[in-house]
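Only one protein chain is missing from this complex, and each of the others stays in its spot.
The block that comes next holds subunit A.
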Amino acid sequence: MPLKAGTQKSKQVSSQAASQSVKAPPPKQAKAASKKKDDDDTTEMGDGTEEWMQGKTLFKPSDQLELTEVELKEEITRILTANNPHAPQNIVRYSFKERAYKPISNVDQLAIHFSLDGNMLHKDSDEARRQAAKMGISERTTTTETSTGETEERTEAPASMEEAGEVEEGGRGGDSRKGKSEQKITNQFNFSERASQTLNNPLKERESQTEPPPRANFSASANQWEIYDSYVDDLAKQERNKEKQKAPPTKKEDDKSKKKITSIETQSDDISKVAKSSKIIERMVNQNTFDDIAQDFKYFQDASDEFREQDGTLLPLWKFQYDKAKRLAVTALCWSQTYKDMYAVGHGSYDFTKQSRGMLLFYTLKNSTFPEFIFPTNSGVMCLDIHKVHPYLVAVGFYDGCVAVYNLKEGGVQPAFKSTAKCGKHTDPVWQVKWQKDDMDNNQNFFSVSSDGRVVSWTLVKNELVYTDIIKLSVDGALMDGPEGMQLHTTACGTSFDFHKQTDYLFLVGTEEGKIHKCSKAYSSQFLETYQAHNMAVDAVRWNHFHPKVFISCSSDWTVKIWDHTIKTPMFTFDLNAAVGDVAWAPYSSTVFAAVTTDGKVHVFDLSVNKYEAICEQLVVAKKKTKLTHIEFNPVHPIIIVGDDRGYVTSLKLSPNLRRQPKEKKGQEVPKGPEVEVAKMEKLLNLLREPESLDKK
């Protein structure tokens, strides 16, 4: 091509230009020169190639640059690169990252000199297929023959596994299908559908039946209380384990005794487990039977008391009796301080000639038909006292001079402690027993007074009853001269005593001669004071619950007297027209007391209401010849129990008039508490103290 040759020539010319004239021809010039030379070549024939190689006469074009010799000799190198000379060299683009125009390093150097679009299509492309389809419609008639031939071949050889054959058929099949309109195109190389039916093995069923496992239905409920129960059981188990771990030898004895008790309970027959329920049921049955009495006890307030000015009445409630105690007189009554519905009854006989056995019974108001505890005794019970702190300890004094302590917690009918002839039992009937506060060694102790003139203190030391003579009662001032100049002390017979509520060491003793001695635990030989109280034996002497100075005494000489222990003469004297068996202060008022007489009447007095007469005088027993022997007020409920010589105990409710509290003046605070009672009594006494005269009825 002329261009190429031109360039080559110019190179050669420049390389050879050392000696000869150097040309620095621009391409134009080269072209021009070459053109000219070509022209020369065509015109000249023969040795044309050699000629233009050697130097020949140079022909300067008219527009050739005028250059100096130096400039002409200058060698200019020309480098051949693949860069596109027309490509821009300094394209600048805006870079948003650097917020500036930056030159692009790579510039496209491609120069397209010539482009021509062809019209060939890939046979699988859409356009190609469409065209083929168009072509196919016209060609179908020609190709059907060939395709049927192919299908025949295929069916003839279904089972042949020759790959080549398959491939061919597959290929042909593929082609023929392609030729038909739009069928599913599958993998042309290794797809083939073959189906065959195999022989199915015959099925056999085999069963065997086993014995079913034994079943039981189990159902339980999960309640809050079941969960609680299981926790409690678990806790109990843990505690038991802890106990077992701790000091086993020392505790063994206790455990054994405890176990014995528990084992007895569990070993006994089924029916005894119903014990508690049967007790509850019995009380319920009784409650039903005596429903009206129970209602009265709780709620009845005698409304007619409003119309009676001062008087009150006693409403009979339950009547307690026990078969085996029917012939025995009630010789002692005592309420329990902790269980306010329970009381103890002692049965015996006051008759000197008819001495037989005795009984100790415990009743509760909840069951009036049968006692809770029964203790038969050999000798008649004359007195009893229930411990204030330990309600299961009962001290009992007997007609034969013994004293005993029963423990209700232990089963059995025998007393826990009993005094014997060796250890200081009385020689005459014990008329009163009273528990004292625990002594310094924390042993329980009680006092007893008897007709043999001794006041004895008994202490429960471990398993024994230890006695201490406190005082010997002697007939005051009567020292009789005996036959040989000896002085005989005649001992008085104590019939009752009572300890002061506040000052522990102070106590009063009533004697058979009718005297009351004020004694102190500290002085064993002397009395602090003696009161010429009655003409006959003093049956009861009691300190007032509230007022520290006042006490009351009653006697078979028909009188009841109220004393201030600082004054030798009684403050009040009441004549009740019959021998007075017992007298008791009310626990709710300092001026109310009740007395029972042998004519079967209960007399209730309230000194703040009426200083001279009883505010209630009521016959409480059915049969006329029944003598009332004892009376006791309940500590909380407004009832009294009265025992008679036939062995019955009757309970009576006090009507409101008998329970009068001091009326509060309007506007003032309601005064409450024992101070009020004391003040009430004091007021009464002050009226009497100055003249110091006896108010005889």
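Points worth noting:
By definition in this document, a contact is a pair of C-beta atoms (placed from the backbone, for glycine too) under 8 Å apart; a residue touches a chain by one contact, two chains touch by 3 or more; residues count from 1.
Here is the rule we use: contacts and distances are computed from a predicted model.
One subunit of the complex is not drawn; among "T-complex protein 1 subunit zeta", "Eukaryotic translation initiation factor 3 subunit I", "Dynein light chain roadblock-type 2" or "Regulator of G protein signaling 6", its UniProt record names it "Dynein light chain roadblock-type 2".
Remark: the omitted chain is touched by one listed residue; of A:77, A:119, A:197 or A:277 this is A:277. Contact with the undisplayed chain is limited, among A:59, A:189, A:228 or A:505, to A:228. Across the entire complex, the residue among A:67, A:285, A:423 or A:636 in touch with the chain not shown is A:285. Considering the complete assembly, subunit A touches the hidden chain via residues 221, 223-225, 227-229, 264-265, 268-282, 284-286, 288-289, 291, 369-370, 411.
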